[in-house]
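This part shows subunit A:
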Amino acid sequence: MTELLSIEPIRMLVFLVGTILFVALNAAYLTLLERKESSWFQRRLGPTEVGPWGLLQPIADGIKLAGKQVIVPDGVDKILFVLSPIMVSVPVIMNLATIPFSDTLVARNIDLGLLMILSFTSFNVMGIMFGGWASRNKYSVISAARVVAQNVAYEIPMFLIAISLVMVTHTFDLRETVLLQTGGFWNWNLFKLGVSPLMPAACLLFFVCLLAETNRSPFDMMEAESELIAGAITEYSGMGFGLFFISEYANIVVGSCLVTILFLGGWNCPFGLYPGLHWFFVKMYGIIFVVIWIRWSFPRIQFYGLLNLSWKILIPLSLAHLLLTCVMVKIW
Partner candidate 1 sequence: MSVDATTIQGETFVVNMGPQHPATHGVLRIKLTMDGEYIMNAEPVIGYSHRMQEKMAENRTYSQYFANIGRIDYVGAMIYNFGYACAVERLAGIPVPERAEYIRVITSELNRIASHLLWFGPFIIDLGGLTPLLYAFDDREGILNLLESVSGARLTFSYFRFGGVCNDIDDDFVAGCRAFISRMRERLTLYRRLVTDNIIFRKRVEGIGVIPPEICRKYGATGPVLRGSGVAYDVRKDEPYSIYPLLDFDIPVFGECDSMARYRVRMEEMNQSLRMIEQALDKLPSGPFMAEKVPRILKPPKGDCYFNVEGARGSFGIRIVSDGTEIPYRLKLRTPCFANLSLFEEASRGMLLADSLALLGSLDLCIPDVDR
Partner candidate 2 sequence: MDFVQVLRDEFMGRFGERLRIEDVDHAKRGCHLDITASGVDIEEAASVMDGLGFTLEAISGIDWPAEEAMELVYDFNKMAEGGRIAIRVRVSRERPEIASISKIYGGANWYEREAHEMFGIVFSGHPNLTPLVLPEDATFHPLRKDFSA
């Protein structure tokens, strides 16, 4: 088996299929997790009909979506309309190629892995903007404008925190970053207070930026249901809508992976005993659980409040963190 895998094309094929399966299954079962989790918070049951405990619900939803008629409204910009879901979902799947799930399980370990992920995340914005504009629907245009403003505003603190982390780890390579955090949880970047006393705050900032970049509540301007119906993706039906959905959950997965790798020590065990893939998944799904938890607990922030939070609070804080890290790294 391993000899087969060492043949490069076969290895790539296996990882390609594996990645796409991973994304698809995650997107499908994260919808179920969201529905179940929201029902726990809301004192009700959630999906229970299809399969035991509703486990086959996403399959049923997927079949339904695949069977829907893809309606392309009259007068839309056809190229952009079709390009938009592709542009939103493909870069996210490509991101997963560089994420190290464990010491040996990584599709292609690029030494600029972090940079690649951060730059591909920016594609998300363009895709939604094209979708909103091409839909020829006033609500979609308003929503697309909001999304652009929000995502641009929140990319900046995210990148600043990433830069300050790179200053600590001296590498963009994600696998290296995790390897530097081996040992118990005191080695994790989150707790490396000796390098930067604001590290836990930086993790929180990064997490908030993650919520904003993936358009999750309380930053869900794009899909503010009670105001703009479904926002930029109102006019999409069938598989186009399915692609947007997949990309949203894939974004959440990629973001959680990033937080896990950068701050929580990747696949390392908290007590240094049995590192491996399972720890990575525990941490990643833990963060996803918190992301969903936040969505169902808080109201939505006002649009100008959201922008205020980013430009007036998060950016100065992340700049301060960057400066502090510089100083600490130089002195110690």
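Candidate entries met the following condition: all candidates are chains of the complex that A comes from, given by their letters.
The definition used in the following text is that a residue touches a chain if its C-beta (ideal position, glycine included) is under 8 Å from a C-beta of that chain, and two chains touch if they have at least 3 such contacts; residues count from 1.
Please read these numbers as outputs of a predicted model, since none were measured by experiment.
Visitor: Please find, within this complex, the candidate from 1 or 2 that touches subunit A.
Guide: It is 1 that touches subunit A.
Visitor: Which residues, counting only subunit A, touch candidate 1 once they are in their complex?
Guide: 38, 41-44, 137-139, 142, 217-218, 220, 224-227, 229, 296-305
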